[in-house]
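Only one protein chain is missing from this complex, and each of the others stays in its spot.
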Amino acid sequence: MDNARSYPLNAWYAAAWVQEVGRSLSKRKICGQDIVLYRRTDGEVAALEDACWHRLLPLSLGFLRGDEVVCGYHGLVFNPAGRCTYMPAQQTINPSACVKAYPVVERHRLVWIWPGDPALADPSTVPDFRWNDGTDFVGDGGTFYSLKCDYRLVIDNLMDLTHETYVHAGSIGDENITATPFDVTHTQSTATLTRWMIDIEPPPFWARQLGRPGVRVDRWQIVTFHLPSVVDGDVGVAVTGTGAPQGDRSQGVNGHFLAAITPETDTSCHYFWNFVRNYRRDDEELTRALTLGHVNNGKGIYDQDHVVLEAQQRAIESNPRSPFYNLNIDAGAMWSRRLIDEMIARELAGGHGQVRAAAE
Amino acid sequence: MDNARSYPLNAWYAAAWVQEVGRSLSKRKICGQDIVLYRRTDGEVAALEDACWHRLLPLSLGFLRGDEVVCGYHGLVFNPAGRCTYMPAQQTINPSACVKAYPVVERHRLVWIWPGDPALADPSTVPDFRWNDGTDFVGDGGTFYSLKCDYRLVIDNLMDLTHETYVHAGSIGDENITATPFDVTHTQSTATLTRWMIDIEPPPFWARQLGRPGVRVDRWQIVTFHLPSVVDGDVGVAVTGTGAPQGDRSQGVNGHFLAAITPETDTSCHYFWNFVRNYRRDDEELTRALTLGHVNNGKGIYDQDHVVLEAQQRAIESNPRSPFYNLNIDAGAMWSRRLIDEMIARELAGGHGQVRAAAE
Partner (left out) sequence: MDNARSYPLNAWYAAAWVQEVGRSLSKRKICGQDIVLYRRTDGEVAALEDACWHRLLPLSLGFLRGDEVVCGYHGLVFNPAGRCTYMPAQQTINPSACVKAYPVVERHRLVWIWPGDPALADPSTVPDFRWNDGTDFVGDGGTFYSLKCDYRLVIDNLMDLTHETYVHAGSIGDENITATPFDVTHTQSTATLTRWMIDIEPPPFWARQLGRPGVRVDRWQIVTFHLPSVVDGDVGVAVTGTGAPQGDRSQGVNGHFLAAITPETDTSCHYFWNFVRNYRRDDEELTRALTLGHVNNGKGIYDQDHVVLEAQQRAIESNPRSPFYNLNIDAGAMWSRRLIDEMIARELAGGHGQVRAAAE
C-alpha cells in the first residue's frame, strides 16, 4: 500500500450540486487538483484544470466568452476540451498548449467529476445515488466544503452508527444501538451494515417522525458503502409486530441519509449530504425542519459529527505513528477501508481500479 | 547532546493551579504530550493521555462519569489508571486497551505532572516552591499558557536580572543593577545568582513598597534555579546600614518572584508565576495592585518580558544557525542550561535524570 495516496483517482466524485454550476467560473479542489467549473451555452458542464498553460494563473480568475474561458492575465483562450484557441500577439498556436479537461456527468442532482485518466471514465459507473433524485424520496441537503479531515474518517463515522449513542444522544442516539448486534456483508465494491432493533422505544427523533405516541417500534439501519466514497443509509422505524423486518414497512416511516464524500486533499474533503424521506413529502416545513436538524449553526446532528471529525484529524496529525485499534463495531468501516485500499492498489498496479458491476 | 530534545521528561512539571482542576475535563499539552486532567470524586486529581485508545479522539471532548472518562465518540470508558472498562457492543475488553496515566501531585497550590516514566516518579522530588503556599508569604499569581518561546528563554530571562535595567526601566530596573557585581554558585541541581546593591536609592517600585521616603537602601536579588525549570527569586530592600547583608531584614521588605516554567512544545511553554511578599499580608488592595503591576493587559512587568521573549524565539527560528554569544551577566543562565543539558544527557543515557537531594 502506498501511504502517499489515500484515494483512487479513477472514480467519479461529487463536485457540486447541479444548481451551483452556472454561467460563471467556479473553482473546486478535488483529489489535490484545482479545477474550474462552468456551464456551456448548451447547458452542459465543463471542467478544466484551474491553471493557465502559460503562467499558471487560475483560470477561475478569468471570464467566460461563449463556451470558452479567457485567462484574466494575458487573454489566452481555452475551449471546453482544454485546448488553447487564442494566444495574444501571435498567429500560430502551440498545439501542445492545453489544460487538462475533466470528464463530467450530471446525475442525481449532483455534478460528478473524474480526476483520473479520462480514457477510463465510464458514465455508467457513477455511484447509485437515486434516493437523491427528488422523486420517491424528498429532502434538501447541503455540503460541507473543505471539511478538515481525511474523507475516510467520514466513512468510518457513517459505517458505524454506534457513535449516535454518544455523539447524538437525545435525538437519534440511545443505548439500543449499542446493545443490538449487527451484520456486515460485502461485495467487491460495497460493504453493508445491517442492524434491526426489535420492539424498542423509539428515540426522540423517530418518535416525532412516526407521530404515534406510545407505540413501540422496530428500528432499522441498513448502511451501504459504495466504492470509493458514497454511503447510503436506509433508516427508519415501523410499529413493532407489523412485519417490517420481513419487508412490510407500511406501518412505518423511512428515510435515507446520503453522503458523497470527495477528497479535497489528504487531510480535507467535501461532504455532500442529504437526508430524504418517503413520508409527508409535500410538507415543506418538515423539509426545512429536517435540514435544520442536521445542520443548524453548530447545533445540528452533522455539526456534532464535524466537531468530532476535525478533532480526530488533528489528533491523527499530532500522533502520526499511533495505529488505529479496532473494535467489533468497526467491521463496516474496516471493510470499506479494505475495499478502498484494494482499489488504490489495483490502480497503482496499472489497472483501472474500479470493479465492474458484473464482477461483483 | 541531542538537539531534538530540549527538556527532561523524568521530572515534575507544573500543569495547573489547584483551583483550575475540578469535576470537568480540562486539557493541557506538556512536553509535547496531550493530557486531560480532572478531579475524581474523592478529590484526587487524575491525568490521562488525551487521545482515545480506539480512534484517537481527544478524551477531553468526552465527559466524566463518576471517576471515569467516557469518550465522546463511541463511548469507550477509561478509569483513572488509564484502563478501558467499557467498549461498545462487546463483552470482552481487550486487556491492552489503555491510555497512559500520569503521576500527579498537588503541592504548593499547583498540580504537578510527571510526563516521563511513571515508575520513576517520586513525590519527594517535587520542586521546593514553599513560598507559594500562601502562609508566610502571600500573593496571587497567574499563568501564561502557551507562551510562544522555548522554556529555557524564560529561565535565561529570570537568571539574569540585568535585563530589568532595560526592559523594566521606571519600575524595578535602574543602572544600579548593571553596575553591581554578582556571584553565581551552583550545586548539581541548582544555580544561584546573588547580587547585593549597598546604599543605593531604591527604584520606584521598591521605594513604594518600603514606604519610607528619602531613605537609602540595601537591595538584594538572590535568584535560584531548581532543575529542571523552577526559579525562585528572593528580592527586597532594607534601610541601608541596618544589617540586611548580614541577615537582619527587619528594617526592610521582602518578596519572592516565583516561576514554574513547563515546556509545552519545543517552542512554547506554560509560565506559572507569582509574586509573594511577607509585609502588609492582609492588604488585599496591595495584593491586587501587585498582580496588576505584573500583568496588566500588556502594560505589566511580565507583559514587557513576554514581548521580548516571543520576539527572541521568532529571531532564533529565523536565524537557526546563529550561535548565542555569552556575556559575564549570563553566568547564572549558563549554569542553569548546563544543569539542564546534563540532566537530559543522563536521561538519554538510560538513567533517571534527576539528581537526588542527597547527592547535592
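As written, the chain order gives the labels A and B, with residue 1 at the start of each chain.
Rule of thumb we're sticking to: a contact is a pair of C-beta atoms (placed from the backbone, for glycine too) under 8 Å apart; a residue touches a chain by one contact, two chains touch by 3 or more.
Keep in mind that this is a model prediction, so the values were computed, not measured.
**Q** Quick one: which of A:94, A:296 or A:326 touches the chain that's been left out?
**A** Candidates A:94, A:296 or A:326; residue touching the omitted chain: A:94.
**Q** Could you tell me which of B:26, B:178, B:242 or B:265 touches the chain that is not displayed?
**A** Candidates B:26, B:178, B:242 or B:265; residue touching the omitted chain: B:178.
**Q** Which of these, B:34, B:50 or B:160, touches the one chain of the complex that we don't see?
**A** Per the contact definition at the top, the residue touching the missing chain is B:160.
**Q** In the whole complex, not just what's shown, which of A:13, A:53 or A:335 touches the removed chain?
**A** Answering carefully, the residue with contact to the hidden chain is A:53.
**Q** In the whole complex, what residues of chain B lie against the chain that is missing from view?
**A** Looking at chain B, the ones touching the missing chain are residues 156, 160, 162-163, 165-167, 178-182, 307-308, 311-312, 315-316, 318-319, 322, 324-329.
**Q** In terms of residues, what is the contact footprint of the unshown chain on chain A?
**A** 34, 51, 53-58, 61-62, 70-75, 87-90, 94, 97
One rule holds in what follows: only the chains that are shown with their structure count from here on.
**Q** Centre to centre, by mean C-alpha position, how many angstrom separate chain A and chain B?
**A** 49
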